[in-house]
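So the structure is just underneath, and the comments pick up after that.
Left out: one protein chain. Kept in place: all the others.
Coming up: chain A.
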């Protein structure tokens, strides 16, 4: 870096008190040419500062030309630049001058790196809105045309994202040109460009006149949906959603449905996956009649697709599909045309499929009502609760609230309990962690009695789990349970058990007592805290393990605000003072911190 002297005005020279207004551009130029990318990045990120300091006119005449010429840099710098320029309209003098920002953004929209290009397009879209209609046609549309007929694929790709923003405000002649350009990009030689065009097809269709949609967009859609590359075809599925919303049922049936049917049976699983993934959107877009005639059979096929990926995506949509069916006849359709396939999926060979189903299947109970749920769904829930894969069981348990509303959780409790117990003791701590999170919910739904009888011991067992994350979660769980069941319950059921652990030979368990007290004290209130918890905490100040002692200090700091002044002054203060003299550095530190926070000094 020895030879890195910046050309032009050196920073030292510019530092004098000469003309202040000359100063920013000199700094920027110097910084932008710095060896260190980080410094270049910094100066780009402060571009608005520089522009503001320069004023609008000099920003237009000096800064922007400079930036346009400087575009050669690392992608990270370019990204920052592309982003900045999107918000620059005010800094160049408002909407009348927004077009000044186009040249640098145009170059940025042609670079190779996708993130830079995308950002440049985003900024261009933003700026397009700030153009007056005249400026739009004079400056913006020509830019789009230039990009659309660029040599290298990057500029054509970028152009795809700009048609829809300039179309609505263009004159008819220009509109025709814009459509023409879009058309040619849809059949571009390079698949990257066709993908970009396909992904913008829906957006473009929305701003077009209905006639043009029918006469131009639909053929483009049909072509893209039968492209030789599946990566293009699948994007057409997305466009299908937007296009379908624009057309009448009749046109839809004639113009779009043949293609959509074909997509649902595409030879590439990626396309079928896309259909499954966009199913709810498609369903809403085509309306109830076509849904019944076409989409339901297609959905059945997707549910039994040969690729697990596709089945899983379809399984995810089961509930939404059912919800969105017209209320009239819904039950019959679900019972006859959907449920048989769902039953198959419960015993699918792939765990992701089962797990996807388990995450939504409970939602069907509200749609089908009590009787059907008990008769048809309950056996499925129970089967999934016994599934070999923990995720499946967890997904069922985590959605219990839906069933609760319909049939009450009691129906399930017999099967629920073994499933919970098994998950609670799962060898993977993350599974245990996940089930802990549902305990408050379960407690609320199963009731205090059932909980005390069956689940309380589990909750206490987690407190001595050998994984810290579980002990921590168990501690927070206790607090939530107390919030649900009240302080009396806490006093009788939880607090004694927690306090017993203060005498545990394992110091980690003794610390767990302190952690529990930290969270329980607030939920339990002053009386229980002062009478039952405080004595134990104070006693633990004499623990031989320093970690326990400094946690005593932390606990005291935590529960201090709940105690009354007497307890603080007479009981807490002496103990903290003693800890403040501890031989261990950490204990001392936390004791002193507690003293100062509690203002006991």
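The rule we apply is simple: a contact is a pair of C-beta atoms (placed from the backbone, for glycine too) under 8 Å apart; a residue touches a chain by one contact, two chains touch by 3 or more; residues count from 1.
Heads up, the rule we're going with is that contacts and distances are computed from a predicted model.
Q: Among "Serine/threonine-protein phosphatase 2A 56 kDa regulatory subunit", "Proteasome subunit alpha type", "Cardiotrophin-like cytokine factor 1" or "Cytosolic iron-sulfur assembly component 2B", find the name that the UniProt record gives to the complex chain excluded from display.
A: Checked against "Serine/threonine-protein phosphatase 2A 56 kDa regulatory subunit", "Proteasome subunit alpha type", "Cardiotrophin-like cytokine factor 1" or "Cytosolic iron-sulfur assembly component 2B": the hidden chain maps to "Serine/threonine-protein phosphatase 2A 56 kDa regulatory subunit".
Q: Using the touch definition from the top, which of A:308, A:400, A:501 or A:594 touches the missing chain?
A: A:308
Q: Based on the whole complex, identify which of A:62, A:113 or A:137 touches the chain you can't see.
A: Candidates A:62, A:113 or A:137; residue touching the omitted chain: A:113.
Q: By the contact criterion defined above, which parts of chain A meet the unshown chain? Give residue numbers in ascending order.
A: 1-3, 11-12, 14-15, 20, 23-24, 27, 31, 35, 39, 46, 49-50, 52-53, 55, 74, 94-95, 112-114, 118, 152-153, 190-192, 195-196, 199, 228, 230-231, 234-235, 238, 265-270, 272-274, 277, 306-310, 312-313, 316, 351-353, 355-356, 358-359, 390-391, 394-395, 428, 430-431, 434
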